[in-house]
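What follows is a short report on a single structure.
Note that one protein chain is taken out, while the other chains of the complex remain in position.
Moving on, here comes subunit A:
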Amino acid sequence: MRANFIFSEVWIGLRRNLTMTIAVIVTVAIGMALLGIGLMVNSQVSKMRGFWSDKVEVSAFLCKKNDPLPSCKGSKGVTEQARADLQTRIQGMAQVESVEFENSATAYENFRKTYGENDVLVKAIQVEDMPESFRVKVKNPEEYGTVIDELQSVPGISMVVDERELLDGFFDLMEKIRGFALMIAGFLVLAVILLIGNTVRLSAYNRRRETGIMRLVGASNLYIQLPFVMEGVIAGLLGGVVSAVLLIVTKVFLFDSMNINLAAGTQLTWNDLAQVILGTMVIGVIICILASFVTLRRYLRV
């Protein structure tokens, strides 16, 4: 095997087909970047799910004095004694793992932490305005529904909020982004296959003299086909490099900034990114090799 001979043939082929090569590189780059984004969203979502799954709780808010909500009609507020009774009652439920009480002061503190930048809002709300609540943890995530139903019927509880619902909206959005990215990536993969087919066909036509002579003097199929396949592989690899850059940019400017607001500790690490980039490159190169081989079978008689 004469490697430098193959490479000089590859170089000539790529230069002769420069515009097509660029088209392949760009398409591979965008296609693989979208595929990579899909994979990144995937691992981001699963990391966040893991992070939130043991933190998600059901909040059961207690009625305040003159609470306008219908479930608290005529309530004069929940007394210390009633509160303690409620806590034991909730604790007694078979599905409940733990109950914590959050008083107005703690609630206000949390509120101020979240909305600290919004001075008007923080000033308008007083400690007494914040409702007291129980934070209920459920043993089994599937039993949230039963617990919520049961809590809602307990007198003295104004409102039950399932925190999972708040997160579900976010996860839905992420999954839509993922689906969209993967769908477009799929179309681009199709475009890559057709483009490479076209490039190889042009290349085979441009080099029909050479391949004809190669056949005649007894060059092996590998020798005849390898330059064409290598053209596809190199275009695929260059596309992969460009898509790696796009993915790094996406991580730094999109995923990292999003995470600061949502949850610390669910950051997509460089290690995750490296895996995604490796995966997309391998997929890109494999697609290029397969597309080259399939077209060669049709346009290069060996």
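One rule holds for everything that comes next: contacts are C-beta pairs under 8 Å (C-beta built on N, C-alpha and C of every residue); 3 or more make two chains touch, one makes a residue touch a chain; residues count from 1.
Convention: contacts and distances are computed from a predicted model.
**Q** According to its UniProt entry, is the unseen chain "Cell division ATP-binding protein FtsE", "Multiple sugar transport system permease protein", "RNA polymerase, sigma-24 subunit, RpoE" or "PAP2 superfamily protein"?
**A** "Cell division ATP-binding protein FtsE"
**Q** Among A:Leu18, A:Ala94, A:Val120 or A:Leu216, exactly one should touch the missing chain; which is it?
**A** Among A:Leu18, A:Ala94, A:Val120 or A:Leu216, only A:Leu216 touches the chain that is not shown.
**Q** Which subunit A residues touch the hidden chain?
**A** Within subunit A, the residues touching the omitted chain are 1-2, 5, 209-210, 212-221, 223-224.
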